[in-house]
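For this view, one protein chain was removed and the others were kept in their places.
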Amino acid sequence: MSQEALINLSVIILFLPLLGFVLTLFAGMKFKWAYLIENAIIVIGFLLSVVLLYNKLSYYVETNITAEFSWINFGVIPFFGEIVVKLGIMLDNVAVIMIFTVFLISMVVHLFSIDYMKGDKRYNRYFAYLGIFTFSMSGIVFTHNVLMMYIFWELVGLSSYLLIGFWFEKKSASDAAKKAFIVNRIGDLGMFAGILILFTTYRTFSFQGIFDAVAAGHLPFNSEFWLTVTGLLLFCGAIGKSAQFPLHVWLPDAMEGPTPVSALIHAATMVAAGVYFVVRIFPILSGDALLVIAIIGAISAFIPATIALTQNDIKRVLAYSTVSQLGYMIMALGVGAYVFAFFHLITHAFFKACLFLGSGSVIHSMHHEQDIQNMGGLRKKMPITYITFLVASLALSGIPFTSGFLSKDGILAGTLAFTSLTGNWFFPLIGFSVALLTAFYMFRLIILTFHGNPKNKEKYDHAHESPFLMIMPLVLLSGLSIFLWYTPNPFNADSGWVLSKWVKAPAISVPESARYSFMVEEPKDESIINQVEEVTFSNEYTHAMHSVHVPTMILSALLAGLGILFAFMFYQWKKIDPDKLAAKVKPLYNLSYNKWYFDEFYNTVFVGGVLAFSNFLRWFDNTIIDGIVNGSASVTRGISRLSRKFDDGVVDGLVNSTAYFSGFVGLLFRKFQTGKVQTYIVLVIFSLLILLFLFKSF
Amino acid sequence: MVTVGLYHFLFVSTILFSLGIFAVVTRKNAIMVLMGIELILNSANINFVAFARYGNFGFQGQLMALFVIVLAAAEAAIALAIVLNIYKVFSSVNVDEIDRLKE
Partner (left out) sequence: MTIYDIVFYLFALVTILSAYLVVTARNIVYSAFSLLFTLFGIAGLYALLGADFVAVVQLIIYVGGILILMIFGVMLTNKITNVQIKTGAWQVLPATVGVGIFGGFLLAVLLNTNWLNLNVTDSPATTFQLGQLLMNEWVLPFELLGIVLLIALLGAASIARK
C-alpha cells in the first residue's frame, strides 16, 4: 500500500470509534441491540490496525509517514509573526505498534463487557463511552504535533471521567471521577505551559519541526536551562496522566469504575499515554530533565509497591501495581533505556489487562465481592481464570519465558548500565527491590484468592467459571504474555525483531552539552557492530548495556523467585504469620495500609487550604466589602440628611426671607393707598416739588 | 414800604394759594375742603385781574375773572350736591373717613 493509502487507513481507524460512539449513543436510546454497532466497529477497527501494522512494518519500516493540514491560519500577527496551526498524522513504528495494542485491548474489553455489564441499565451508553475513549486514545497515538496531542489528551481525560463515574449514583464513584479529572488537570497545566513555550519559541507544534529546530541549536529563550524546564513542564502532563508521584492519588480511586474499564483505561492504555508522550518528546529532554524524570519514576515505582503489600481489595492491589509498573517505565526512560521502556509498555498492557479482566471474572462470579479476605480456593471453581491469572502474574513478576521478564529485565539492565556509566546507584536499588516486592504481592494475591480454603462458604458455592466471552479475552491476553511473539530467544530481547528492527532509540536533538555523557554520539566502534545490530546513543552506552545484561538477568530472576517464595511462606505454608509480623512493625504496616497518608495529606493541605481561603474571602467580602458598601451608604445618608437640613434651613430660609421681605416692602408701600384723597394731593405736591427742583432753571 | 406794584398783588395771591392748598390737604370736613378750593380760585382770580391792570392785557383779564367766578359758582353747587350725597351714604362728611378705596 502506498504511503497515502496508509495515511487514509489511519484516518479511518481514528474516526471509526467516534462514529461508533455517535451511533451507539443515539441508537442506544431506542434500540436494545445498539451495542452491537460499537462492538462491530471495534472489531473492524482492530482488523484495520492489523493491516496497518503489517504494511508499515513490512514495507516502510525505516520511514516515518506524516501528513498534515492547516487547521487555523491566523495570518501575520504584529510583533509575533505568522501563526499557522497545523494538525496531522505521523505514522512511525512506535505509533503503529501502539495502535495495534490499543485496538486489541479495546476489542477484548468490548467483548468482555458484553457479558460483564449484562443487565446494567445504561448498557448501550457504556459501549458508546468505550467508543469515544478508543477514538481519543487513537488520536493521542496518531498525532504528529503537541497541540493535537493535548486536545486528545483532554478527550481521554473526559472519557475516563465518564467511565469511572459510570455508576454515578454511588457517591464514591462520582467522587472518584471528579478526583481523576481534577488531578489530571493539575498535570495538564504544566503540560500546557510547556506547549506554549514550545510554540512561542518554534512557531510550530509538530514534533519533527521542534526536533529539527532544537537540533539546529535554537533553544527556548536561548538557554539550556529553559530547555530542561520545558521538558519537565511537558512531563507534568505525563505525571498526571500516568499517575506518577505526586499525582498518583487518583488511580486507586478510579477502581470505582467497572472492571473492564479499569482494564482498558487504567492498566493498558490511558495511563500508558503518559509514557507514550515521554517516548514522543524524548529527543528534546536534556540530561537534567531525564534525571528528574527518572527519580520521579523511581519513587512512583517504590511507594505503591509497598502499599500493595497490605491491600485487601483485588482491584486496589492491581491498581497500585499499575502505578508501580508505570514508574518502572518512566524510570527506564529517565535512565535512557528508551527501547525497553516502550517494550515494557506493550507487554505490561497485555498482562495487566489480563490480570484486570481476570479479577473482573472473579468479581463477577463472586457476585461483586472484591475483598480477597473473603475469597479462597477459587482455582477449583474457576480453572481457566486461575491459569490465565497465574501466567499474567508470572509475567508481571518477571519470571523467565514470559514477555514481562524480557521487558523488565531490559529496564533493570538499563538502570545498571546507568550506574556503571554515571555512578548513580539509586535506580538499580529501587528497581530490584520493587521487583522483589512485585513478585511478593502478586503471589500473595493469587494465594489468598485462588488457593487455600474458601473464607465465605456461601459465595464460594455460587461461584462458577465465567462465560465464553469473558474467558476468551483472558486466554488471548495471557497467550500474548509469552516470550514467543517478541523474540525467538527467551533470554535475550535484542535478538528479537521487536527491538532490533522495529523499535529504535531516536536521534537526540538536545545540544550535546546538555545530554548525559553517554548519549553523545561517536563514530561506530567496529567491535560492537558484530554483536549488536544497532548502536544506541553511543558506543559507550551500547557496551555498558551489553555487559550488564547477564548479571541483571540472573539477579532479577533470583529476586522474583525469592519474592514468590516469601509469598508462599507467608500465606500458603503459613511458616511466618503475616499478622504477627504486621503487629511487630505496626508503624510501617499502618503507613503501607493507609497508602502513606497521601490522600489525608492532600485533603488537609490543598483542599483544606482552598476551603480556608474561600472562607476567609467570604468573611472579607461580607465584613469588609459589605462594610465599605454599607458604610458608604451610611455616609451618603448622613450627607443627604445634612443636605436636607441645609435645604430646609438655608435655601428655604432664603426663599422665605425673600418672600417675607417682599411682603414687608409691600406692606410698607401699601400704606400709600390710604384711600384718602388728601393724602394723594400731598403726594402730588411733593412729586411736583421734586420735578420742579429737578428742572428749575434758576 | 415800596410803592404797590404788580409784585404785591402777586404776593398776596401766592399766600392765598398756599393757604388754599393747605386747607384742601389738611382739613377733615368736606365743606372746609370746598372753602379751600374757593380760596385757590380766588387767588387765581387776583392774578388775572392784576395782570389785566399791570400787564397791558386790556380787559380780557377781568373777563377771565368773571368767567372764573361763574364757573366757581357752578362748581360749588355741584360739589355741595355731592357732599350732601356723601353725607347721606356715609352719615359723616369727614373726608378721611371716606376711604373705601384704601389698599
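Residue numbering begins at 1 within each chain, and the chains themselves are lettered A and B in the order written.
Here, a contact is a pair of C-beta atoms (placed from the backbone, for glycine too) under 8 Å apart; a residue touches a chain by one contact, two chains touch by 3 or more.
This is a predicted model, so every value here is computed, not measured.
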item: Chain not shown: contacting residue from A:48, A:215, A:562 or A:682; value: A:682
item: Sites on subunit B contacted by the missing partner chain, in the whole complex; value: 1, 3-12, 14-23, 25-32, 34-36, 38-39, 42, 45-46, 49-50, 52-60, 62-63, 65-67, 69-78, 80-85, 87, 93-94, 96
item: On subunit A, residues whose C-beta touches the chain left out of the figure; value: 678-679, 682, 685-686, 688-689, 692-693, 698
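Here is the rule we use: only the chains that are shown with their structure count from here on.
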item: Inter-chain centre distance, subunit A versus subunit B - centres from mean C-alpha coordinates, in Å; value: 130
item: Partner subunit B, residues of subunit A touching it in the complex; value: 670, 673-678, 681-682, 685
item: Contact set on subunit B toward subunit A in their complex; value: 21, 24-26, 33, 95-96, 98-103
